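For reference, the structure is listed below as structure tokens.
Left out: one protein chain. Kept in place: all the others.
This part shows subunit A:
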Amino acid sequence: MAEAAIRPPLALLAEVTHRCPLACPYCSNPVELTRAAGELPTDVWADIFRQAADLGVLHAHLSGGEPASRRDLVELVAAAHDAGLYTNLITSGIGVTKDRLAALDEAGLDHVQLSMQGVRAEVADFVGGYNGGFDKKMQVAGLIAERGIPLTLNAVMHRHNLDDLPATLDLAQTLGARRIEVACVQFAGWALKNRAALQPTRAQVDEAKRVVAEARDRLRGVLAIDFVPPDYYADYPKACMGGWGSTGLNIAPDGKVLPCHAAEIIPGMTFQNAAEVPLGEIWYGGEAFNAFRGTDWMPDTCKACDRRDIDLGGCRCQAMALVGDARAIDPVCRKSPDRGRVDALLAEEAVGADWTYRRFAKAPAPAE
């Protein structure tokens, strides 16, 4: 693809740390987590934010892990804000104290996205693997409302909480959120490991769609609802990241720049580091970003398909994970010769299973 045809990125997902007091079994972080010692320092992140803004990025999402696990979170937000970026903090709320929130507010934080593991302490703390997490989160939500910081609830849904969707929508309103993301778990990272335990049933998914449609109508102008249905039950895949190398970039805690957070599972792909290579060079010229840009790389079925420009052949990491070939059609697609594998998994895993919590290998859960 010619450089002129490549559009500048709109969003940067800055995964500033992998540390997190929670241990959600669906975490999108890679199974190989980066430890604190490998994290980029404040000034390197500040420089990355400036480069990102120069490149055309408008939104900076500070995520993790739990970004509040970093002592310099306020400085990081200030740096992103000073670079001219819209700053969004994606947090579980744990580690966000009253004073810290005030400092974040003053540093120019635009918006908070609070993750919800469940609507009741028993479920939420079980899912997050952290006792007392739910109560702390509710306190933080109160502090956010007190300061008037715009709030989105990010409810990650799966077999164990999808039935609580109506209560989740109610809670969003109670907490004063303007927006909710109802995101069914996407199977990458830890979630892939725990797929059998997390996969909702078809009946749950159908009911969730009905609840969302009804709530969108009822709550128009009150609560904006974004819904990400689970794609194994869909007929066609989603355009991963809005199209590979087309809208956003992810930067891992150690500075590795990824076209999507799961891209590291694709063998043979090398990722450049933002601490070493200018971001613009990585975005426009980097091998990883160009690997699946546009339509040239596509299998013939996709090239000839009328959905080609809608889903761009689907998720490369899903093709890798399920078919063992990152260049294959996303197996969720009805036109994929491998769709049978997805159906077989759905049939097999409908019975449920236990999950593995997301934790650092051999290290105990980090204290707050």
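List of remarks:
The definition used in the following text is that a residue touches a chain if its C-beta (ideal position, glycine included) is under 8 Å from a C-beta of that chain, and two chains touch if they have at least 3 such contacts; residues count from 1.
Just so we're on the same page, contacts and distances are computed from a predicted model.
The chain not displayed here is annotated in its UniProt record as "Pyrroloquinoline quinone biosynthesis peptide chaperone PqqD", chosen from "FeS cluster assembly protein SufD", "Xanthine dehydrogenase family protein molybdopterin-binding subunit", "Pyrroloquinoline quinone biosynthesis peptide chaperone PqqD" or "Electron transfer flavoprotein subunit alpha/FixB family protein". Contact with the omitted chain, checked across A:6, A:31, A:55 or A:138, is made by A:55. In the complete complex, the residue from A:88, A:272 or A:336 that touches the missing chain is A:88. Between the chain not shown and the residues A:179, A:293 or A:307, the one that touches is A:179. Summary of contacts with the chain left out: across A:17, A:63 or A:152, the touching residue is A:152.
Only one of A:165, A:191 or A:223 touches the absent chain when the whole complex is considered: A:223.
For subunit A, the residues in touch with the chain missing from this view are 8, 10, 54-56, 58-59, 86, 88, 110-111, 113, 148-150, 152, 178-179, 181, 220-224, 226.
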